[in-house]
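Note that this complex is displayed minus one protein chain, with the remaining chains in position.
On to chain A.
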Amino acid sequence: MEEAKNIIVEFIESKSKSKSKFYFNDFLPLFPDMKPREVKKILSALVKEEVMEYWSSGSTTMYGLKGAGKQAAAEHEE
């Protein structure tokens, strides 16, 4: 589990120059042997630990590192 969490965080950080938000599907290729629902559990754990956070348009949900991107600042949310 801890190792899997690191893989996810490293993956996001490696893309941080171009992207701050990711679809759930973007994480599946990192774990080719895992079922999607196991991957979800890792992501849920990262959200619970406040490493990551959800971003939702209402119809689509994306994942990102907490505080990454311009959303929080742009909306004057802390």
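Assume a residue touches a chain if its C-beta (ideal position, glycine included) is under 8 Å from a C-beta of that chain, and two chains touch if they have at least 3 such contacts; residues count from 1.
Here is the rule we go by: contacts and distances are computed from a predicted model.
Choosing from "Amino acid/amide ABC transporter membrane protein 2 (HAAT family)", "ATP synthase gamma chain", "Sulfite reductase" or "NADH-quinone oxidoreductase subunit J", the protein name stored in UniProt for the chain missing from the display reads "Sulfite reductase".
Listed by residue number, the positions of chain A touching the unshown chain are 23-25, 28, 35-37, 39-40, 43-44, 47-48, 53-61, 71-72, 75, 77.
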